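What follows is a single structure, written as structure tokens, with notes after it.
Entry: chain A
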Amino acid sequence: MSQLILEQALNGLQFGLMLFLLAAGLTLVFGIMDMINLSHGSLYMGGAYLGAAAAQASGSFLLGVVAAMLGMAAVGVVLELLLLRRLYRRDHLAQVLATFALILISNETVRMIWGPQPLMLNPPAALAGPVELFGFSYPAYRLLIVGVGLAVAAFLYLLVGHTRAGMWVRAGASNREMAEALGVDVRLLFTGIFALGAALCAAAGVLLGPLLAVQVGMGENILILAFVVIVIGGIGSIRGALVGSLLVGMVDTLGRALLPTLLRAVATPEVAGNLGPALASIAIYVLMAGVLFFRPAGLFPARA
Partner candidate 1 sequence: MSVLLDIAGLKRHFGGLWATNGVDLAVREGEIHALIGPNGAGKTTLIHLISGALAPDAGRILFDGADVARLPMHARVARGIARSHQITQVFPSLSLLENLRLAVQSRTRDWGSSFQFWRPASADFRMIEEAEDWLGRVGLAEQAGTPAKDVSHGEQRALELAMALATRPRLLLLDEPMAGMGPEESAHMARLIAALKGEQTVLLVEHDMDIVFRLADRVAVLVAGRIIVSDTPAAVRDHPEVRRAYLGDELP
Partner candidate 2 sequence: MSHMRRADLFELAALGAAVLLPLALQAMGEEFYIGFAARLLIFALAATSLNFVVGYGGMIAFGHAAFFGGGAYVVALAMQAELFAAWLVWPLAALGTALAALAIGALSLRTRGVYFIMITLAFAQMIYYTVISLKFAGGDDGLPLPQRSTLAPLDLADDRVLYWVALALLAAGLYALKRLAASRYGRALAGLRQNEARMEALGYPVARLKLVCFVAGAAVAGLAGALLANQNGLASPTQLYWTQSGMLLVMVILGGVGQRYGGVLGAIALLGLEEALGRVTEHSHFYVGFALLAVVLWAPRGLAGLLEPGKRRQ
């Protein structure tokens, strides 16, 4: 039993860290540019497809990741320059409309290029097998994901907390007008943030590709989780995004694994079979509602 929990906890950690890759970019865009970007999930999808195609073509998983990150960063920059820039001053509803349109366009573009069937993406052969961990077997690939996730978290921590650029980002998240008044080149900062966010999304897309399906619409499912994460964590805060992601990843994964079992102990198998998955799915939303009840601005609000 404890082995099961440990295994699921690791899965939760792994999922949470990948969510973090999406949430980090999303929280900065929302926190600094005050922009609701529904197409963030499409960057994740684009990365997965690009990465899968590149990996298949070259035979190298690593190349797939790199291609995806660079490719989506470029897409992000173009998107920011051509369209998103014009939305910063508009109200949230206009942003919803525009970014929803982007979801339609990107889903259809992917379908046009790769067709409606899901793509195959295999983990690198070297990591296809299990690894001995604390006395039980755990997939090496998932460990890689955990490693990458932690590395990214460390990188962002250093970037945001200990560099000039990071200082600008924190200033912008806390008070945009003030940052502008102090001479921060806000426009360049925004483009940079967007590109970074896109690259991170792409990485998550490729890394999760072998575990979840690479298919049209994959962005929408994970996007909503990312929004839940940043609301819990506090909009504009990277630290909040990390904590939020881990919380959501853990609650979701452990919930799915344990709730049905727990329910079977107190209710009939039929009820447990029905209610278990439902409760597990609802769990993160209940978590979000709970957090908002006690901390209406999230756990680590960036705004002053």
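The working rule: contacts are C-beta pairs under 8 Å (C-beta built on N, C-alpha and C of every residue); 3 or more make two chains touch, one makes a residue touch a chain; residues count from 1.
Candidate selection criterion: all candidates are chains of the complex that A comes from, given by their letters.
Keep in mind the model is a prediction, meaning the values are calculated, not measured.
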TODO: Check 1 or 2 against chain A and report the one that touches it in the complex.
DONE: 2
Task: List of chain A residues in touch with candidate 2 within their complex - done: 30, 36, 38, 83, 86-87, 90, 92-94, 96-98, 100-105, 107-109, 111-112, 220, 224, 227-228, 231, 235, 274-275, 277-278, 281-282, 285-286, 288-289, 292, 296-297
